[in-house]
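With one protein chain withheld, the remaining protein chains of the complex are depicted in position.
What follows is subunit A.
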Amino acid sequence: MKRFAYRIRIELEDYLFFASMEKGKVAETAPLIHNYALAYALSWAISPYYQEKQAPGYEKQLKPLNEEGVYIFPASPLEVTHRLMQYNTTSEPLWMMRPQSLGYPNWGFIKCLRPGSRFETYALSHNPLSFPPRIRLGKWMSQARLEVEEVALERGTGKSSPIMVNVQDLPRLPATFTSMYNLLPTRLVKEAEWGEAVEGYRIKKMEGQQVEEEFLPESAFWWR
């Protein structure tokens, strides 16, 4: 049961990169921020510095958050611009020579998000939360600034939600949606609709002078 809702605006202050799609020599960053990434960035979920095996521990690290009664949705873009940049690597010896191929790329292109890009998302909680003013995101641990505003929340049901949701975290699969991002570790969909009303929360937020209402479906980390 959630009693508090927060609207969170995220603004990038450096280039953000994570590989959502790899197309030959180009690694692309999708215009969104996955909610699991946000859970780690906010240090809700904690992973050790050293990983013995390169295998994710999402379920183990995220599920305890459900008992604490906190949840954050994936962040949708408000304004996003991309930039393509080249990278190449150099070896250390003074005499530079390239032996046989390494089997992984040592040069290529990265399509990343530019500083100034902005995102929005919601966090729900049973107890009042406080947020850090800055977080770090992505492969490069790039800085981003947070602006957080508490919004009114009440329990309710709804048939559709305009925000981006994580399919893995929903108790009931939506019947339709507009866009789907098929990226690791889970799928994200936008503007989901359900055949019949599902449990969730109605939040009221100020949009300029007007009050707008939005429906957020009940979600929990790694529900399915």
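By definition in this document, a residue touches a chain if its C-beta (ideal position, glycine included) is under 8 Å from a C-beta of that chain, and two chains touch if they have at least 3 such contacts; residues count from 1.
Basically, contacts and distances are computed from a predicted model.
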Identity of the absent chain, which is to be given by its UniProt protein name, from "Cytochrome oxidase subunit I profile domain-containing protein", "Hydrogenase accessory protein HypB", "Dihydroorotase" or "CRISPR-associated protein Csc2": "CRISPR-associated protein Csc2"
Touching the absent chain when the full complex is considered, from A:63, A:136, A:172 or A:187: A:136
Which of A:85, A:152, A:175 or A:197 contacts the chain that the document leaves out: A:85
Subunit A residues that touch the omitted chain in the full complex: 13-15, 43, 46-54, 83, 85-87, 89, 91-92, 102, 104, 106, 114-116, 132-134, 136, 140-143, 145
